[in-house]
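One protein chain omitted, others in place.
For subunit A:
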Amino acid sequence: MSAIPVPRLALPRAGIFRRFASQEALLALAVIGLAIAVGFVNPRFLAYRNLADILLGNAYIAIAAIGMSMVIISGNIDISVGALIGVLATVSGSLAVAGAPTLVAWIVPVVLGVLVMAAQGAVVAYLRIPAIVVTLGMMSILKGGLISVTGGKWITDLPQGFHLADLNLLGVPMPVAIMVVATALAALWMRYSASGRAIYATGGNAEAARLCGVNPQRTVVMVFALHGFFAGIATLVYATQLRVIQSTTPPGLELTVITAAVVGGVSILGGVGTVVGATLAAILIAEITSALVFVNISPYWTDSLRGGLILATVIADIVRRRRRASRGRRI
């Protein structure tokens, strides 16, 4: 690194225990543990069909949660993603029905997602308006606009080739394949790329990041643009599963996506978290929802449980930070 060469001494790496005590490991254990526990009560829960349905029906949430994780890690939040997915689904379906080439119907929503989110990111970064305000405004614009433009009409008679989600990739249903590939690529990028590191630095301490030559504004715009990209991909997985696209936004979708990110270990204060955790948390939440049916608990409890989960995670995060802070100097 510098003018004075220093012999490389082996400093210890993080202990095995700490690696396993990570949020991702806990979530993976929870996903498996819950499946086994519910399987004891009702073996039908473990039927291939049911497990596949859980994954297929919720892969798009996991994909959207990837982008959401990046946004929250960068120290921001987005609550417009649910409305955006609704709009993009309608755009995609309308294009397909209007006879546009299938590829166009698939690509346009992704491009549109990137543009809308990048624009929001630019407002957040350069006009210094809190992301919650900007995205709240965008959420209303998108929701209202969607209803006004479509008049609430459903899109039917989608052409055959439109249904991307019905395809298989090497024997794996497309939604799951996309979810796994997207999560893996995003995880590698977040961990090993300079830009990924810039996201953590911006969320952890924007001022320090700036002094180190990271451009926090550009980073925020990039994060939002990526979030828009993943929202576009999520839309594809979501919309091409449907035979009928309702011109409304899936209710509470943004909250489910945010919950997945936060339960996945992304700190709501920024700077900490992984996309793998978010994907696992999305699967866990879907699993819980399904499990309620199988153990005969009213599905109306889903929202409350989800709320409990998010509060428990956030409180655990804050408590952990406090303890760390009060422990002060360790060395």
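Methods note: a contact is a pair of C-beta atoms (placed from the backbone, for glycine too) under 8 Å apart; a residue touches a chain by one contact, two chains touch by 3 or more; residues count from 1.
Here, contacts and distances are computed from a predicted model.
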* Asked: UniProt name of the unshown chain, from "Monosaccharide ABC transporter ATP-binding protein (CUT2 family)", "Nitrogenase iron-molybdenum cofactor biosynthesis protein NifE", "Aspartate carbamoyltransferase" or "Aspartyl/glutamyl-tRNA(Asn/Gln) amidotransferase subunit B"?
  -> "Monosaccharide ABC transporter ATP-binding protein (CUT2 family)"
* Asked: If the hidden chain were put back, which of A:Val123, A:Leu158 or A:Val214 would touch it?
  -> A:Val214
* Asked: Touching the missing chain, which residues of subunit A?
  -> 1-4, 6, 8-9, 11-14, 192-195, 197-198, 200-201, 204-205, 207-215, 267, 271-272, 324-331
